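Selected chains from the complex are presented in situ; the others are not included.
To keep things simple, chains are lettered A and B as they appear, and every chain counts its residues starting from 1.
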Amino acid sequence: MKIKIIMPITQGVFDSHELAIARRYASEGTEITCVHLRKGSESIENQYDEALSVPGLLEEVTKAEEEGYDGVLISCFGDPGLKPAREVASIPIVGPAETSMLFASSLGQRFSIVTVVKDIVPLLEDNARVLGVEKLASIRYVDIPVLALEHEEKLLNALYDESLKAVEHDGAHIIILGCTGMIDVAKSLSKLLAEGRGCNIPVIDPAMVALKFLEALISLGLKQSKLTYMSSH
Amino acid sequence: MKIKIIMPITQGVFDSHELAIARRYASEGTEITCVHLRKGSESIENQYDEALSVPGLLEEVTKAEEEGYDGVLISCFGDPGLKPAREVASIPIVGPAETSMLFASSLGQRFSIVTVVKDIVPLLEDNARVLGVEKLASIRYVDIPVLALEHEEKLLNALYDESLKAVEHDGAHIIILGCTGMIDVAKSLSKLLAEGRGCNIPVIDPAMVALKFLEALISLGLKQSKLTYMSSH
């Protein structure tokens, strides 16, 4: 199967890392391509950034279907354009936030999201309400902008602190990393929590669960319902 | 006070009628302007149309604030771009669907929305969930596209039929017209329901309640919270 990962931003700096990690988790036989947008926002940290990225994203989605891809992963935790993309496409489209919250709902009583900055929190809250999951304990943030996430040690320390607060104060039993830029740190964080505090809990990498979910949908022949996402042309 | 109504579509055919009705309901001393977009969709009947309209809308919102307007009404029942617009602006921004659902929540036990076509229903359902109102009984539609709404008699008959079903099958006690293109028919529909069936219930014209709500916010010095809608530049 052929999967396209669309980074819904105009920055290409994350593409090769994302692709490398995605290929590590992909099933045998899955081909993955990763592209970013020609027009839109540099990064998505609020609803304004998101709105500006959607038209460019929808063009890429349409193109992906024409090129014969079997499914699309929109690689941003705001799930930008997920719903209009499902209208324009007849192939399955998945988003990391939606998938993470559904996977987390299976793994225990309550999950917390640890995201980048405060400004994006209301958008994430709204997406959780629309999805209709009741196990969201809290949304916390490390206060590091997307484009500064590469300082891995600083990020990991901040994630550790906020994850512990989520567990101890908010009752979280699962942690979701709330930005697809926090790539390849889930296992390190999980280990740190287990070793530092005996806190043996799942840490979800949103882009990777979305990738595996998309593979599952494609191999089962499933995609979004056309009663919810009616064809828009 | 100065209010700008933005029609978030590239059609200008509705502007003068909307403006005339708005001036009829405006308070003394309110100046109203009505504009449509230079780029976007012709009409908004699904999430794809909506997504394409938002960037052009946000430009108009920014311009309205620069021109000294005291508030903006986004005149489409999908409330397109309402949330990013509230981020970019420091003046109050209101939407017809949100306002209608809040007004209706005060007037009785449950309300139904009667909108144009089936394709827009999921978007309206999602907006209701995000707003957090529990009194939505149902969303019905007359199956008439936006650009065919000018056949007033046909529209009124279809609204009458669907409103009665909303009352009798869904338990609605209030009707919200689910498209700002259904302008100036609320009173006729209300009269028809009262005379035809003794069904004495409020019928809400969404653009007009949004206008009065915006006037109220401006005169009270209230606007969107900057903890929810953080400045995006």
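Please note the rule applied: contacts are C-beta pairs under 8 Å (C-beta built on N, C-alpha and C of every residue); 3 or more make two chains touch, one makes a residue touch a chain.
All values derive from a computational prediction rather than experimental measurement.
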Number of identical chains forming the whole complex, with 2 shown: 6
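Here is the rule we go by: only the chains that are shown with their structure count from here on.
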Geometric centre distance via CA averages, chain B-chain A, whole Å: 32
Contacting residues of chain B [partner chain A, same complex]: 46-52, 54-55, 58, 81, 83-84, 87-88, 118-119, 122-123, 126, 129-130, 132, 228-230, 232-233
